[in-house]
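All protein chains but one are shown at their positions in the complex.
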Amino acid sequence: MKTKENYGSAILSAFEYLLDNYPEVFVIGQGLWSPWYVGNTMKDLDSKFGKDRIIDTPVSESAVTGLGVGASLCGSKPIVVHPRIDFMLYAIDSIVNQAAKWSHMTGAQSHPGITIRGIINRGGEQGAQHSQSLHSWFAHIPGLRVLMPYSVADARDMLIAAALSKDPVMYIDDRWLYDTKDELDPISEKSISEFKPKIIKYGEDLTIIGSSFSTKLALGASLELEKERISVEVIDIRTLNPFDSKLLIESVKKTKRFAVIDGGWKNSGFSAEVTSSIVESMEPNQLLSKPLRITLANSPAPTSKPLEDIYFPNISSVIRDIKANFFL
Amino acid sequence: MKTKENYGSAILSAFEYLLDNYPEVFVIGQGLWSPWYVGNTMKDLDSKFGKDRIIDTPVSESAVTGLGVGASLCGSKPIVVHPRIDFMLYAIDSIVNQAAKWSHMTGAQSHPGITIRGIINRGGEQGAQHSQSLHSWFAHIPGLRVLMPYSVADARDMLIAAALSKDPVMYIDDRWLYDTKDELDPISEKSISEFKPKIIKYGEDLTIIGSSFSTKLALGASLELEKERISVEVIDIRTLNPFDSKLLIESVKKTKRFAVIDGGWKNSGFSAEVTSSIVESMEPNQLLSKPLRITLANSPAPTSKPLEDIYFPNISSVIRDIKANFFL
Amino acid sequence: MNDKADLLTRLINPKEFQEPLDVSGYESSFLYETLYLMTQIRLAEEKLASEREFGTIGGPVHLSVGQEAMAVGISKNLNKKDRVFGAHRSHSHILSMNPDFHKLFAEVLGKETGFSRGMGGSMHLTDKKNGFYGSVPIVSGTVPLAVGAAFDARRSGTNNIGLAFIGDGAIEEGVVQESLNLAKILPSPTVFVVENNLFASHMNISLRQPMRSTCRFAEANKVENLLVDGNNVLEVYEKSKVLINNSRNDGTPCFIEGVTFRHYGHVDWRKDVDVGVDRSQEDIEEWMKRDPIQRLSIGMFEAAIISKQDYQNINDEISQDIISSWEKAIKDPYPTEDKLLTRVYCNED
Partner (left out) sequence: MNDKADLLTRLINPKEFQEPLDVSGYESSFLYETLYLMTQIRLAEEKLASEREFGTIGGPVHLSVGQEAMAVGISKNLNKKDRVFGAHRSHSHILSMNPDFHKLFAEVLGKETGFSRGMGGSMHLTDKKNGFYGSVPIVSGTVPLAVGAAFDARRSGTNNIGLAFIGDGAIEEGVVQESLNLAKILPSPTVFVVENNLFASHMNISLRQPMRSTCRFAEANKVENLLVDGNNVLEVYEKSKVLINNSRNDGTPCFIEGVTFRHYGHVDWRKDVDVGVDRSQEDIEEWMKRDPIQRLSIGMFEAAIISKQDYQNINDEISQDIISSWEKAIKDPYPTEDKLLTRVYCNED
């Protein structure tokens, strides 16, 4: 029996599933006792599962995240929620110095199976400190797993897999996707290592690679390009760390052209990783054209509406950039 | 009149020059009243310039860095010193959310001309939390300037330019370079934007690109390869952000092959930026071979000596990897 | 210590301190200016509330309606060479240093003529030449900056101070605790002003901290501190004057906590009674009776310093200003597209 969900409700379903089935799971973060902080993704969890499992907190991102790491070493499966990735900059030590390195430093005798849910919450003239998606940073750190769901099913299934993983996982969802709809199969648990890059549309002339909201742009642009008889293959990355580029390389060997869309900045961003991991794995003459990266403009997020409109890539800017690069 | 300096004493000379000539300069950070914390790079500054300009601090990286940002908005030229980049993870908010974005958020009416000196201090079986060089992270952030001196002259001149710049600058020096020696011209102030990538050895068959200690590896490897009649061009990056790839592209158009050595991790690291910015700027058939990235192993830094030996690239591992990739 | 505890008990009970202020002993002009400034802030924010509700304003606005006594009482002890920092709820702070409606409105609308040239909106305000260095929405983000600005003031031989307006939520961020110690030990003449409105977004302070006053953190760091009725502008003014002057003269930090309450919800125009945890309609109504402007204006009526009609005229005059400033701001240009990239660095390349 399929159920209708949107991306937001799929996240809620994942929480409910986890809380129903795993007493070790608890959720902690800012805004969890408020109905409007994190969209509909955690609605009524506190009344359903109790305020001792759904824990709202002081404004102390650093200690709250560290608490999650410590609890995870003891058998709890904590999910630490940061309503904005921007706020997590206070919690970087616990994530990068402690959680990511703990297994290695202790000779793999103990694993911080914490899930950190960082929400990308941008646009709406909120500006530089309320917009960031630092997924490239976390992709850079060995020891972290970084998942970014694009599809409704992934939004649900990845959260479950993240919570059940013994490794520290950054699960990053994007509020711009919350209304995406789909019909989902009943929940079946998947291992976190199953969420490899995936072809979500087949094509012949060009591969466009994205993750999270960028995959939506890739798909949207590809449908437009299709009308002009340009056949585009679209790949959704899903897992940025550890990153497996096999599928991308195969696809590009076929299409011989590729573009990457990424919701971060360009310099040393994940779009650079995608590009590099492809070009270093095939002889140059297997490509018909130089690759293209489409990213945020090289500035902090502006607040003023007209600047916001050019700061974030959108379907038409993507099409424009692709046509320009590939002379299509 | 040339003076003999090593990388460490060159940094000390820069501090002395700045403190002598600019009353607005003050230096703050942990260990500044200790003779052994930061090598010889700040020796006796406190007794020479006074403990009110050379300020040692509580163990509070976050507030100390924020203090520097605030003071810089008012006309001071603070240099905040972190004896290890690993400790700076507590100060990320002040660097990335505040300093990097301040000019943009305020309509360029006020600029945090702070210098943050982050020292790479690794090896010696110190392990995962005493080893990091997160330059790729800072390269990712618009609004920051990121300088990594390789040469003795740059170690001195970049610090001066950083301190005098009105933008927030990360100046990253590597303790493994402190003993490098050179003869230097007298100090003449340079604008921070002068420190563009630079060819430090000409060659024809292959371009190797590095920064900081990686440039030393590049040069070392190139001299070995030269003995086998492989002519290598070596480029020292110097400024990672804002990043100007023009010279790299010209070089690679000539040599048609390139490798990047970087002291960070691979995934979404600066080595990916170098690679991408080159391949996206030339037609694939202008390259004779796929590019190569040489980075840290994909793990936290180990402590055990035999593992440390394989974790960090060295001249012979660089030569091995280059020969394998380019069938030389 | 016990005095403070008793005072706190009364301060957090909204039924207390509803009486009009005793204005005796103050110059009429001082009272008049104070009332004028508070009313300016109030009406400007009411305008923002309604324009936000209407949809003219695209981004969030965090309103300090009900809290004006803190900004105004403090700013009367400041000068334009001081270095003031705020946070997400800082319209009152910037206006108290310079009540330029047009620049505020233009900024909130993202216009080139705004306080931050349209690059910041409501949550990123700056007006350096009037002493307002900047506000940003990362909670506590500017607090160490204020310590640094104060340190610079001292280093340059001035007797200016750095000041951080923070909330009862911000105090929970570790960097604020570090900043208290740092300001003390350096020392740096930093004034920490806590507007304790008993809430951090939806969460009552009693759910976040073991006590409802935050002065104890100043105590722990041996920082001079006091707890005041944050809805009594005269008390805020008088008491903070002493501490701020000490800071100026000695170069040391101080800490001033005022208990207050916001009339609106955490963000935008809704009163949001039902989404605040431990925030009841009844409380809000009681708190409206402790309204800082009402307490001052009625005090002034009773002392016959101004008449109700005078005050109505003030309101009308301010409203006129607001309307014309708004209309001007609406017509102003947005930053041109190039500004997205040219304002990132100081253009040294």
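Labels A, B and C are assigned to the chains in the order they are written; within every chain, residues are numbered from 1.
The rule is simple: contacts are C-beta pairs under 8 Å (C-beta built on N, C-alpha and C of every residue); 3 or more make two chains touch, one makes a residue touch a chain.
Quick caveat: nothing in here was measured; it's all calculated off a predicted structure.
**Q** Name every shown chain in contact with the chain that has been left out of the document.
**A** Answer for the hidden chain's contacts among shown chains: A, B, C.
**Q** Where the complex has a chain not shown, which of B:125, B:204 or B:283 is the residue touching it?
**A** Looking across B:125, B:204 or B:283, the contact with the absent chain belongs to B:125.
**Q** Among A:8, A:66 or A:284, which residue is in touch with the absent chain?
**A** A:66
**Q** So which of C:17, C:105 or C:217 would be touching the chain we can't see?
**A** Of these options, the touching residue for the absent chain is C:217.
**Q** Can you tell me which of B:7, B:87, B:137 or B:195 touches the chain that was removed from the display?
**A** Reading the full complex, the residue touching the unseen chain is B:87.
**Q** In the complete complex, which positions of subunit C touch the hidden chain?
**A** 172-178, 181, 184-185, 207-211, 216-217, 219-222
**Q** Using the touch rule from the top, list residues of subunit A that touch the missing partner.
**A** 26, 52, 55, 57-58, 60, 62-76, 78, 93-94, 97-98, 102-111, 113, 142-143, 145, 165-167, 191-193, 242
**Q** Name, in rising order, the residues on subunit B that touch the hidden chain in the full complex.
**A** 30-31, 33-37, 56-63, 86-87, 89-90, 124-130, 297-300, 302-307, 310-311
In this text, only the chains that are shown with their structure count from here on.
**Q** On a C-alpha centroid basis, what's the spacing between subunit A and subunit C, in Å?
**A** Centre-to-centre distance between subunit A and subunit C: 37 Å.
**Q** Residues of subunit B touching 2+ other chains?
**A** As it turns out, subunit B has residues touching two or more other chains at 62, 93, 97, 104-105, 142-143, 242.
**Q** Give the residues of subunit C that touch two or more other chains, as numbers and ranges in rising order.
**A** 118-120, 124, 136, 138, 141, 174-175, 335, 339, 343-344
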